[in-house]
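A single protein chain has been removed from this complex, and every other one stays in its place.
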Amino acid sequence: MGATYEFYKGLWKENPVFRMVMGMCPTLAVTNAAINGVAMGLATAFVLVCSNIVVALIKTLIPSKVRIPAYVIIIATFVTIADLILAAYFPDIQKVLGLFIPLIVVNCVILARAEAFASKSNVRLSILDALGMGIGFTWALTLLGIIREILGMGSIFGISLFGEGYISWIIFILPPGAFLTLGLLIAFFNAFSKNKAEDSCCH
Amino acid sequence: MKNSTAYLIIVMVVISLASGLVLALTYNFTIPSINEIAAREQEQAILAVIPGATKYETYESAPFPMYKGIDDSGSIKGVAYVIEGGGFQGIIKIMVGIDMQNQALTGIKILSHSETPGLGARITEDWFQSQFAGKSINDAFVARQDVEAITGATISTKAVSRLLKESIPNVVEQYKTLGGGK
Partner (left out) sequence: MEHGNLVVSSSPHIRSKESVNSIMYNVIIALLPATVAAIYFFRLRAFLLIAVSIIAAIAAEAIILKIRKKPIAINDGSAIITGLLLALTISPAMPLWMAVVGSVVSIGIGKQVYGGLGSNPFNPALVGRAFLIITFPVQMTTWINPIDGLATATPLGLQKMEGIGTGYLELLLGNVGGSLGETSALLLLIGGLYLIYKGIIRWYIPVSYLGTVAAMSLILGSDPIFQLLSGGLMLGAFFMATDMVTSPVTKKGQLIFGIGAGLITIIVRLYGGYPEGVLFSILLMNIFTPIIDKYAMPKIYGEVKSK
């Protein structure tokens, strides 16, 4: 359980999307194209790293009675920063992700890492934990986005794959397609993973 | 001491103040760029629906967003306005350009919408938007008759046509009360 483990666990063993099934709102809502998955994943990772650092730094100063409101203010601050930066420099992505950027505040992955990890660890481990979780979240959203974009629009990162004649499977860029893709992916990963029951942290 | 009410309040106040400070700085840092993007997008949309115009002016006294497009020689090429209303799933927002001299539409541009991807969302495609350019403002705008409908998305097509038909008389009226081309 060394420092490297704290980083690696988020990539697969405790992957927030595929293993812990957390943060489902952005996972399902914005992954209708690969680029949206990447952007949402990175924005979440940014908030995750920043909030984990701050929480780990000031954890001893925060009384336990008000720790959740304090974490929420910290997280909301970084979410607003992410939203402003995206609006100023990546307006197209900010428009597509729209409401779901502010909603990172209520992404349970972030509060969960602050509460379950950063509030009990030092800054270095908290950064590693946040990076691992953030990258784990990003690749999961990107994979969902890639699959849904290929089927739903016949393209990948906006590059057309099959030419004009491709008949889009529209369901995959609509909300039901998100549930179907996520469900089938989790089933697929579970089929190839041993000790399924032990791996999942949240019951 | 750590669990006294005063300490709780102090901690929350300090965290909130720090958060406010950081956000104020970020806001100040990013707002010029955000405003610039918004202004640029508005200009692009207005100039796109009024061909020939190179700059625009806002009708300050109009009750809804209304602009006049002006070309290099200073003459008015047309009037643009923003109309929004219900589509199949959500609000459709359209920039419309009208040539008041020739009583014709000069173009429309869908600014935002939440229609079904692959179906209603095709209202943003060029062939659909460009068919409105040149239409008389007295047209009936009946989907499938004088407006070419999108296959499988009759409701979205009708919504766009209805918005145009309903808003045009208002704009013409406003244009007259605002003193026409002066």
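A few notes on this one:
Order of writing sets the chain letters: A and B. Residues in each chain are counted from 1.
The criterion applied here is as follows: a residue touches a chain if its C-beta (ideal position, glycine included) is under 8 Å from a C-beta of that chain, and two chains touch if they have at least 3 such contacts.
All figures in this text were calculated on a predicted structure; none of them were measured in a lab.
The missing chain, though absent from the display, is touched by one residue of B:50, B:79, B:137 or B:155; that residue is B:155.
If you put the hidden chain back, the residue from B:80, B:94, B:119 or B:168 that touches it is B:119. Counting over the whole complex, chain B has residues 88, 118-119, 151-152, 154-155 touching the chain that is not drawn. Chain A meets the missing chain through residues 167, 169-172, 174, 176, 180, 183, 187.
Definition applied: only the chains that are shown with their structure count from here on.
Distance between chain A and chain B, defined via averaged C-alpha coordinates, is recorded as 32 Å.
Put simply, chain B touches chain A in their complex at residues 2-3, 7-8, 11-12, 15-16, 19, 22-23, 26-27, 30-31, 33-34, 37, 41, 116-119.
Interface residues of chain A facing chain B in the complex, by the touch rule stated above, are 32, 61-63, 65-66, 69-70, 73-74, 76-77, 80-81, 84-85, 87-89, 91, 152-153, 168, 170, 173-174.
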